[in-house]
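Everything below concerns the one structure shown next.
One chain of protein is taken out of this complex; the other chains stay put.
Entry: chain A
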Amino acid sequence: MDPDSATAVRVAAAEQEALISGSEAVAVATRLADVDVLTAYPIRPYDTLMQYVAKQIANGEQDAEYIVAESEHSQFEIAKHAEAVGARAMCGSSGVGWCYAFEAIAVTPALRLPLVAMVGNRALDDPGAFGTEHNDALAARDLGWMHVWVDTAQEALDTTLMAYRVAEDRRVFLPCAISTDGAFLTHSQTLVKIPPQTWVDEFLPPYNRGDLRLHPDNPITIAPQVNEDWLMEIRRQTDEAMRNARGVIEEAYRDFRRIFGRGEGNPFFEEYRTEDAEVVLVGMGTLSMPVKVVIRKLREQGEKVGFVRVRWFRPFDHERLGALLSRFRAIGVIDRDFSMGSPFNSGVLANEIRATLYAQDRRPPVVSFIAGLGGREVTIPAVKEMIEQTRRAAAAGKAPADTQWIGVRA
């Protein structure tokens, strides 16, 4: 038995299981992480996180400043300033609420504040829609936030702990957004292993802001007026931090595996039945469920299909992802988002994958799909259709030039 699996046995013995939703899993993680300041503002589905936090506070299970703000903008600003004095903070939002906070979201990375936020992914309504769509979180993709998409409640809990560990690493000091698909994950209950406090404490050191802490004992001036004299150097430093995050994420997952005994494989993306696959689908979040179901079925019939679920979208693991994807004969990318007027009228992920593949010697055709917008279910027939189209591209050695909208009325 190797040391890793020995730990796993210890873990399985000591963890408790609970039937909880994705939002509740994040709430439990904030308690385990001893978060100091949490801010709330209602919008579905994000509000479920803070409803659970509120219960934990009311029942004396969690010791934190829990602040109901008067807007998302204030939610993020309060959390941002709490982070500046060395307090660990958590907030988040969904859809237009995330947009309402955008100013605060935009400035947090350059301040090098390791705020962790949950995005309960939701359509940007108007027109009114509660369902999941990734454009809210993706709107902030270029700003210096780390972005991770999770798939299950267990992953939501584990990733929240991981997010603090990575964000608060002095080599990184960047905020991190955890995307959870509205309803499919935020509201769906599954059995989740809740680790004991001792393991969390071993994994997650206290937040130490060091000489960047705002306190009378450390009289610094934060965010002065730099203009063209210095801004470019500061942007470059933030970029450096994001580059560092790749290695720090690897370290964190390795350590997580050692202590918790789970979290196998590459932290950046999950591979499902890719070993000998000829075509694969690529996507993020909970659409993995119907995709995996179809792939399992097709595999039973001897078809060589697989799935790659992108977990960390920022930083993006272009090297390993590019190397992996170049092996296949064709790739179908499913975007639960849109980027109107973009190259090939694709969603965001498809063009990231195209850019990633460009550096490879072998560049298989990429079919881009848009599906599941506004929380529309990505059905089994829809997945089959996408695999079929991807297979046709493999046979032709060429993908259709334009993006395919799946499951949409004509």
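Here, a contact is a pair of C-beta atoms (placed from the backbone, for glycine too) under 8 Å apart; a residue touches a chain by one contact, two chains touch by 3 or more; residues count from 1.
Everything that follows uses one rule, which is that contacts and distances are computed from a predicted model.
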item	value
Hidden subunit of the complex - UniProt protein name among "ABC transporter", "Cell division transport system permease protein", "Cytochrome ubiquinol oxidase subunit I" or "Pyruvate synthase"	"Pyruvate synthase"
Omitted-chain contact residue, chosen from A:74, A:121 or A:404	A:74
Touching residue (missing chain; options A:127, A:224 or A:302)	A:224
From A:17, A:61, A:103 or A:125, residue that would touch the chain that is not displayed	A:103
Chain A, residues in touch with the chain not shown (by the definition above)	34, 36-37, 63-65, 67, 69-71, 73-74, 77-87, 89, 103-104, 107, 206, 214-216, 218-227, 229-230
